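The other protein chains are all here in position, but one chain of the complex has been omitted.
First chain written, first letter: the chains are A, B, C, D and E, and each begins at residue 1.
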Amino acid sequence: MERSYNRKNDEARPLEIIPHFTSNPDGSVLIKTGETMVLCTAMIEEKVPPFLRGSASGWVTAEYSMLPGSTDSRSARESARGKIGGRTYEIQRLVGRSLRGVVDMKALGERTVWIDCDVLQADGGTRTASITGAFVALYIALKKLHDNGQIPAIPIIDHMAAISVGAVNGELVLDLDYSEDSGAEVDMNVVMTGQGLLVEVQGTAEGKAFSRQELNAMLDLAQGGIERLIAAQKTVIQGL
Amino acid sequence: MERSYNRKNDEARPLEIIPHFTSNPDGSVLIKTGETMVLCTAMIEEKVPPFLRGSASGWVTAEYSMLPGSTDSRSARESARGKIGGRTYEIQRLVGRSLRGVVDMKALGERTVWIDCDVLQADGGTRTASITGAFVALYIALKKLHDNGQIPAIPIIDHMAAISVGAVNGELVLDLDYSEDSGAEVDMNVVMTGQGLLVEVQGTAEGKAFSRQELNAMLDLAQGGIERLIAAQKTVIQGL
Amino acid sequence: MERSYNRKNDEARPLEIIPHFTSNPDGSVLIKTGETMVLCTAMIEEKVPPFLRGSASGWVTAEYSMLPGSTDSRSARESARGKIGGRTYEIQRLVGRSLRGVVDMKALGERTVWIDCDVLQADGGTRTASITGAFVALYIALKKLHDNGQIPAIPIIDHMAAISVGAVNGELVLDLDYSEDSGAEVDMNVVMTGQGLLVEVQGTAEGKAFSRQELNAMLDLAQGGIERLIAAQKTVIQGL
Amino acid sequence: MERSYNRKNDEARPLEIIPHFTSNPDGSVLIKTGETMVLCTAMIEEKVPPFLRGSASGWVTAEYSMLPGSTDSRSARESARGKIGGRTYEIQRLVGRSLRGVVDMKALGERTVWIDCDVLQADGGTRTASITGAFVALYIALKKLHDNGQIPAIPIIDHMAAISVGAVNGELVLDLDYSEDSGAEVDMNVVMTGQGLLVEVQGTAEGKAFSRQELNAMLDLAQGGIERLIAAQKTVIQGL
Amino acid sequence: MERSYNRKNDEARPLEIIPHFTSNPDGSVLIKTGETMVLCTAMIEEKVPPFLRGSASGWVTAEYSMLPGSTDSRSARESARGKIGGRTYEIQRLVGRSLRGVVDMKALGERTVWIDCDVLQADGGTRTASITGAFVALYIALKKLHDNGQIPAIPIIDHMAAISVGAVNGELVLDLDYSEDSGAEVDMNVVMTGQGLLVEVQGTAEGKAFSRQELNAMLDLAQGGIERLIAAQKTVIQGL
Partner (left out) sequence: MERSYNRKNDEARPLEIIPHFTSNPDGSVLIKTGETMVLCTAMIEEKVPPFLRGSASGWVTAEYSMLPGSTDSRSARESARGKIGGRTYEIQRLVGRSLRGVVDMKALGERTVWIDCDVLQADGGTRTASITGAFVALYIALKKLHDNGQIPAIPIIDHMAAISVGAVNGELVLDLDYSEDSGAEVDMNVVMTGQGLLVEVQGTAEGKAFSRQELNAMLDLAQGGIERLIAAQKTVIQGL
């Protein structure tokens, strides 16, 4: 089995994070991991959902969508179908929860950060690329808030990134592309902080249940990959 | 912290599995775990979704819903709102994937098993109760198919059950009820087979990221709980 | 023609009313009439719809749904289809109107009682069983309000129950089950008070128009059945 | 109490039935009863719904809608709200059932008649005016089918019309206009054939239950009104 | 090529404008241009959309719909399909913009005029007939406001009407009916004021692009037609 970009099992695809790809949002990042390309934006709204009004706490929420032309054969628009599908809901809830996991909501104050992850091209790993890119877009937006003097510090608790890992043809591999993902026996998404703590773990047996030993080996792979993603995020952030 | 039913941290709530609660479906189970009560039904349809036609493979799919009166303050019907919410999608996709993980689709043949999990009362753990109850409803439906001579064997690969585990007030506990779940720092759902293999792991930090040591300790708790659930399922199945 | 349970034409199916089937709602009843099984819940909300605000009057409203597994072959969920069907609307409007017919809205005060009738199993007569069961759930909820000292008396004007009657193979029969209902020439639902007054009459010719004499004979049958239903409701209520 | 058009309690409003109001449909009638004005059209489609395919039977189905400008204060379009309301469903099901009650489906053959009742102006009694007008539109469409030689006879079993009756301020009155209807204690719609047989009876207590004596007195009123409506329909039909 | 009503290329179809066709709306007009028949109503609401609150400006908005029976073969209701189609949106936006083009919003004051154009019969040119008829309905509604002393003058800046023009079989023609429209090479809708100024021009090549000379010739045709439409509108308005 030859992996794309001649990768070893513990290697991720080439990564590119382009900040300020568009200028209207408070934060905007184009992230590319191999052929996967996601536009992540962060926009701040000076109000919170009803359940938080008067709580002095902020909120972070995320939406995710794939452009019709992002896939090999065209995917129908969810707006045209009149409803959002289950996979989309599942992903955007994951992205939102993950980002909330590293934001200090009290320090953010009563505002909402809207994260939008729009997949321009899909080749596997769009949900983890969304989280990794959205973290930087969120950082840019919160830095702008801080630069404007609206908050005394950037209310982010820790760095955070996400990557997929799985079992393909009996081998454990990092950062599956679409061709690997569609035939994987196990598919797992890991979201981890700069301290190596877990924010989210979602492992799914696709046809073959897995042992706790395999779970641990996959987490080792993911941890290595996430350390390198966080290093790349830090480089972008320092260059802002 | 006093737990409901005076439970220790590694104890699950009292369990009751009532087979044949209704008679129209091919399989029907009312499962109660503490105050949580879910009606799980399995119905067989002699066709498969388009992507499987002609494949000689079967399919298992699940839907999940909470009755408006299942919660303390009434939850609006998703049919009245005109769309299914993200949480519902997330859960029914989990239930469907979990059950598919233990069914031999080739042996099932070109038929679909529809699983419906309707929550009559909710007190935490409805998604894991749904999986545990649905496994038995699925078994009953497939046994009926076998008893009718339509399949040579019951196409179930292994037993399977699910339970929640989490961190509450800094302590790791098994089988959270609603009052525990709503304040938990970590919430994890584990689906495991009779062989102790993982079908699905979903761990989420709700405000505080967790270490890999904590992950392993929670998996230990879950494994003990699932062994006892599977023992209870076996008793019901033997009594059919 | 043999009727189910060896019934004569003026006999209803065996009835069971189980109060407090679930504990979250203010009132909860599981009603079984033969194989038909409906969970009726009543929940009180301390506000009224916009058109009643400031009127010092309360409101009672009902929703009805059939679980996918309630019928012999699975009925698709209305939430999945994204809209409520005409039959559902027709039934829930009937249930709501009927209950409002015996409640003193001024004495209830500015609150809404939400009635939910969820059919766990369907074998004909689900709308009349819903009304009969919902009356008891409503009573329990209003009694609780009274027991809590929120209203000086239980604001129910009269007892009330409902039953179906019809013409099958040229004979007039009481309480049709599904096999009778699907071939009936006339189908009629009658809602009546403890005083023998009509709250709602809906008679429909299904292929053969009926005379006013037949209408009267069917009303006689219904009246007898409803008297026995009300007697059963009273027993339950006295045992609360 | 002065009634509109100085009517006695047993008098209906002035009636006008204009056939061929539009020319595209197979049958088209504008019916006016007092200020209420409904455009009823009938269109024949040479196929039947799935459940009747191959049955050699036809089908009649109806849809009903109120134009936004039909009421005193504008009613929002159901297309703009994205869903049909419960009242609309209830009415169009009533119209469809009533018309099916007087059509010989075998003689119609495998075709569907689509009935559309669009209320141009509403002043009470729109559902009964819809039935009365739609009967004539249906007759015109079926006559055209017969004139074209597609069916050997017009497959209508009997004449049919509908009218409302009710209790207003303690008096029983025929053909309520909007101001009477909105304050009625009892509201009843009666659909009857030329032979005086009942096709549909729907009586509803709006705040005060009614006795069987009152039911009978209201049916007497309705019967007189329907005889005069059918006489008017016959005049129109003979003039075609 | 023979045109309907033996028209020359620069002749429009026979026109009839019936004011006060219904009495509930503030303004109501039935307009007929040949076989095309549209009911246009105008209703005044004493509030404005959120973006205009506190602006001391009014608003005019329009909705458009075709009755199912308006076309030769039945068109499904948009309410039944659960959404409004693109063509409907396009037309109702055009009608609204056109009317807003001749209303002095400051003089109207903070109120909304709701225009509804419901096509009772369609034979080409429904959108231009809607604009021409709606102008008169709008005028009647605003005159009523003025007659009631709510505004010091009727806030209409200029007369306005609309007509279609196009290229059919290589010839430029005015006021296309359906049979012409469905085969036209160019289809253009022109909205013009009493002063001969343009409010809206929408020209579309349907298979064959057109030159600026052709555009000008079509505008000449349209201008002649609109002058005659405005003359007819004036006659109706003077007769109010």
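As a convention for this text, contacts are C-beta pairs under 8 Å (C-beta built on N, C-alpha and C of every residue); 3 or more make two chains touch, one makes a residue touch a chain.
What you see is a predicted model; the values in this text were computed from it and never measured.
*Asks:* Touching the absent chain in the whole complex: find that residue among A:78, A:206 or A:227.
*Replies:* A:78
*Asks:* Looking at the full complex, which residue from E:184, E:199 or E:221 touches the chain that isn't shown here?
*Replies:* Spelled out, the listed residue whose C-beta touches the missing chain is E:199.
*Asks:* Mind listing the chain A residues that contact the chain we can't see here?
*Replies:* Counting over the whole complex, chain A touches the hidden chain at residues 21-25, 28, 35, 37, 39, 41, 43, 45, 63, 65, 67-74, 77-84, 88, 114, 116, 118, 120-122.
*Asks:* Touching the absent chain: which residues on chain E qualify?
*Replies:* Listed in rising order, the touching residues are 83-87, 89-90, 92-93, 97, 101-102, 158, 192-193, 195-205, 207, 209-212, 215-216, 219.
FYI, only the chains that are shown with their structure count from here on.
*Asks:* Considering only chains that satisfy the touch condition with chain C, which of them also satisfy it with chain E?
*Replies:* D
*Asks:* Looking at chain B with chain C, do both copies bring the same residues to the contact (over half shared) or different ones?
*Replies:* same
*Asks:* Compute the distance, rounded to whole Å, between the mean C-alpha positions of chain B and chain D.
*Replies:* 51
*Asks:* Where in chain D do residues touch two or more other chains at once?
*Replies:* Within chain D, the residues that touch at least two other chains are 82-84.
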